[in-house]
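In this view, the complex is presented without one of its protein chains, the others remaining in place.
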Amino acid sequence: MNNKIYQKTLEMIPPLSLLLLWELFVLIAVLDARFFPAPHVILISLWEQITLGYYWHDVSSSLIRITLGFVIGSVVGVAIGISIGISSLCRALFEPIVAATFPIPKLALMPLIILLFGLDELGKVIVIAIGVLFPVIIQTTAGISNVDQTYKEVAYNYGASRWNYFKTVALPAAAPSIFIGLKLGSGMAILLIVAAEMQGASAGIGYRIWSAYSLFDIPTMFVALSTIALLGYLSYTVIEKLEHRVISWHRSPQKERDASGKNKD
Amino acid sequence: MQVEKIRIEQLRKQFVKKNKMVEAFHSISLQIKDGEFVSIVGPSGCGKTTLLRVIAGLELPTSGTMHIQHHDSNQPLNAMVFQEHSIFPWMTVRENIAYGLTMRKVPPSIKKSIVDHYLLKINMVNFAESYPHQLSGGMKQRVSVARAFANDPEILLMDEPFTALDEQNRLLIQQELLKIWEENQKTVVFITHSIEEAILLSDRIIMMSAHPGTLIAEYEIPFPRPRKIEEIRSSTFYKNMFNEIWMQLKEEVEKSRSMEGMLPI
Partner (left out) sequence: MIASKVAPISERTSESTVNRNNDWYFRKPVSSKIKYGIPVSLILGWELVVSLSILDSRYLPAPSHIFQALLVAVSSGQLLADMQISLYRILTGFILGAAPGLVVGLLIGFIPFMRMFIQPILLAIRPIPKLALLPLLIIVMGIGEASKITLIMLGVFFPVAINSASGVLNLHQQYIDVARNYGASKYQFIKTVAIPGSLPTLCAGIKIGFADALLLIVAAEMIGANSGIGYRVWMAYSIFDMRMMFVSFIMMAGLGIASTMIIRFMEKRLIPWNK
């Protein structure tokens, strides 16, 4: 137990010393304070934004857009991925469309989406949903079509119907891969919110970055950068926690290695 | 033949698992003669692999002493044949067999003739330039055995090398091993689950107890060499020997089964 605390403290040293070094470098003017404000200046800016009340408004505006876009994108993505994975006809229908649109960077689709759906909330949510959609479709399809042949044979041998097979074999076997898609999608959502809030927004973390850019307010920009990074980290962690809940039987390759490691006998 | 090669006294190994000290084995005293083929059998989890890894120098014992005679310092002391997945997937069969020689910077021409010799011995001349993913499980283990012999060590350590193979392949590879071994009479420490394999191959069988492991019995195997697997298997002496060893091993396996829940695996 003590060992763990010791370990954690040890891990805190490099980032903390980096912050101290940063502070020091600004103080002795090795780093240009206009571009890289000292950590304490950034903290003060954070405090101001909180007391002025717009910090939480920014966070909640972005969070709502991200969450809506993520939920829509992942639900539609899993549905399309499953239909491709279990029906040959759906595969023939969707696969060429996905293959043709997947290589286009999702950011490039943003102007088209803005033109089709407008600059307001709907357009932003759809930008994020499209970004989430593709990795989820691809990972879901891969997960379902790569089910171990032996499991398939067991299901068939025990007389499973299509629905039974899907429910008891295909979906659980594909779950780890689907979660990879969700994680990739959440990363994409965090990236796209910055682009989506560049235009036609009046609040949001992405909006704050661009407004700080035009106002040359670098401390505010650093606050927004750290916030979006934290958000990215948290969303990843939440999905990972969910994954452990949903597929507790699944062991990551790393853990498997540990379990079958050298002291097995 | 009667020169002592390995002497182990009161050897003990503990390791930390989930913040608890676990004993792998204790009070092991053992002498192995030069050129002797010794097998170690015991229930799973009894620490036999750990014992072999300590002899190989891959792990340090917690207490006790171990003396190994190293006659010729130009020759490697030991080479190990691992359970499975130990030949490198990124090297061809030839490069894998040559691994130890490459590490010792043996001149290419000598290296080539040694590797060619063992390719012939394991009947894999036509696979010299193949990569492991093109080979069957039996072939991979043959390469693993050839790699160890090609390195020409004073001691061969084998950790259940044939466990993953099917019966037919196992019989053939056992015969091949006997043939290669009878040519150069190296000291061998061989770990196996199979009583049959132990009797067929070894001069002496050592039995370990259920976890935490220690030595509980020893059997001399008096069959003359060179041995023919088929002849030995059909003799009454073999059958009696098998039963005698199994009766004792059975007790240990039952003990270890009853403790299974407590094992650190």
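Order of writing sets the labels: A and B. Residues in every chain begin at 1.
The rule is simple: a residue touches a chain if its C-beta (ideal position, glycine included) is under 8 Å from a C-beta of that chain, and two chains touch if they have at least 3 such contacts.
Keep in mind that what you see is a predicted model, and the values were worked out from it rather than measured.
Student: Could you tell me which shown chains are touched by the chain that is not displayed?
Tutor: For the complete complex, the undisplayed chain touches A, B.
Student: Determine which one of B:Phe15, B:Tyr131 or B:Phe223 touches the chain that has been left out.
Tutor: B:Tyr131
Student: For the chain left out of this view, which of B:Gly42, B:Pro76 or B:Pro212 touches it?
Tutor: B:Pro76
Student: List the chain B residues touching the unshown chain?
Tutor: 53, 56-58, 76, 78-80, 82, 85-86, 88-91, 99-100, 102-104, 131-133, 151
Student: Write the list of chain A residues that the hidden chain touches.
Tutor: 10-11, 14-15, 18, 35, 86, 88-89, 91-93, 96-97, 100-101, 103-109, 111-112, 114-116, 152, 155-156, 159-162, 165-166, 187, 190-191, 194-195, 206, 209-210, 212-213, 216, 218, 221, 224-226, 228-230, 232-233, 236, 253-254, 257, 261-262
Assume only the chains that are shown with their structure count from here on.
Student: For chain A and chain B, what's the span in angstrom between their mean Cα positions?
Tutor: 48
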